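Of the protein chains in this complex, one is absent; all others appear in place.
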Amino acid sequence: MIEHAHPTPKQYVAIAGILVVLTAIEVSLYYLDIGGFNTFALIILMLIKFVLVVGFYMHLRYESGFLNRLFIAGLGAASIIYLVVLLTFLEWTPG
Amino acid sequence: MTDTTMHASTSTGIDSGKLGMWAFLSSEALFFGALIANYLLFKGRELQGIHPRELLNIPFTSASSFVLLMSSLTMVLAHAALTREDQKHARLWLLATAGLGMAFIGGQVFEFSSFYREGMTLATNPASSSFFVLTGFHGAHVTVGIIMLLTLVGISLRQGSLSFGKGLNLELVGLYWHFVDIVWIVIFTVVYLIR
Partner (left out) sequence: MTTPSTRQGFLRRRIPATGFWSWITTVDHKRIAKFYGYTGFTFFIVGGLEALLLRLQLARPENAFVTPAEYNTLFTMHGTTMIFLVVMPIAAAFMNYLLPLMLGARDVAFPRLNALGYWFFLGGGVVLYSSFILASTGAPIGGFLPESVSRLGSAANGGWFMYPPNSGPQFSPGSVIDFWLVGIGLAGVGSLVSSVNLLTTIFNLRAKGMTLLRMPVFVWMSMVVNFLLLFSIPIITVAIFMLIFDRQFGTQFFEASGGGDPVLYQHLFWLFGHPEVYILILPTMGIVSEVLPVFSRKPLFGYAAIVFAGIAIGFLGFGVWAHHMFSSGIGPIAQVAFGLSTMTIAVPTGIKVFNWIATMWGGKLRFTAPMLFAVGFVAMFTIGGLSGVTHSVVPADWQQTDTYYIVAHFHYVLFGGSMFGIFAGLYYWFPKLTGRMYHERLAKFHFWTMMIGFNLTFGPMHWLGLQGMVRRTYTYDADLGLAFWNLMSTIGSFLIAVSVLAFMANWIDSRRRGELAPMDPWDARTLEWSIPSPPPEYNFGELPTVKSLDDFWYRKYTEDDEGRPVRRPEADALLAELEATHAHPKHRPHLPAASVFPPLAGLSALLFAFGILYHSTGLGLALILVGGVALLASLVSWGQEPVEEEV
């Protein structure tokens, strides 16, 4: 039996607040469009939001390493596999 | 404090339902990953017909993204309420989550129909096709989630209380719901915001 700590409702609301702020920053970046750095920054923000929801709302931060590895396995597999597929389309065209 | 998931002794110490749900969500990463990769493949190509990026309405979609984010908050508050054995607030927060989900779907329907009116349909070109298929499947997942949320409310009303052993489990539905939210977090950035 694993007893997990749970964030309090107040903490959940605080996290929601952070998510809203991050989204606002993302949307501003869309309009500001600071060039090549834009995509990189948007991805970082996206990842932070992702980790916050997965870690705290989905509670993965407090769960066993097994569940963490299980979920990351799927994410990791997907990321690598589809990256390779997209790369093969980039790397060579006939003619 | 009510344990919201069954605590039979399992070899890993993890509740079986939870393990199964995380396994399923892990497989969904492969599903949505393929759909996102499709979009990424076609979005940069020279294509006939209207391209999604010409029609995307960032302010509108930002609002619906906010709605979906808030629904994750209400979901987690429902879980917290159930942990305190507060059935009434659990139901209320579940209904709020379902309501926000329905608002999100309403926004999607509005967005899609306006695209159709402006001449971008499912079949216009592979970029529009992959856009609609990706967001469409996401919307279908949200809809399934809404049905599960309403089922939980129904169980709570008919059987007096929600707890493991009485059927569908709130914590597992919550995991599914948050997952649908994080898929949108990725879609919003990759499809809408990244130029």
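A and B are the chain letters, set down in written order, and residue numbers restart from 1 in every chain.
As a convention for this text, a residue touches a chain if its C-beta (ideal position, glycine included) is under 8 Å from a C-beta of that chain, and two chains touch if they have at least 3 such contacts.
Since we're looking at a predicted model, the values are computed, not measured.
Note on the undisplayed chain: of the listed residues B:N38, B:Q108 or B:T189, the one touching it is B:N38. Within the set B:L56, B:L95 or B:V133, the residue that contacts the chain not displayed is B:V133.
Listed for chain A, the residues touching the missing chain in the whole complex are 66, 73-74, 77, 81, 85, 88-89, 91-94. Within the complete assembly, residues 6, 8-12, 14, 16, 19-20, 23-24, 26-28, 30-31, 34-35, 38, 41-42, 45-48, 122-123, 125-127, 129-130, 133, 147-148, 151, 154-155, 158-159, 164-168 of chain B touch the chain that is not shown.
FYI, only the chains that are shown with their structure count from here on.
Within the complex formed with chain B, the residues of chain A that make contact are 1-2, 6, 8-9, 12-13, 15-16, 19-20, 23, 26-27, 29-31, 33, 38-39, 42-43, 45-46, 49-50, 53-54, 57-58, 63-64, 66-67, 70-71, 73-75, 77-79, 81-82, 85-86, 89.
Those residues of chain B lying in contact with chain A across their complex are 7, 9, 12-14, 18-19, 22-23, 25-30, 32-34, 36-37, 40-41, 58, 62, 65-66, 69-70, 72-73, 75-77, 80, 83, 174-175, 178-179, 181-182, 185-186, 188-190, 192-195.
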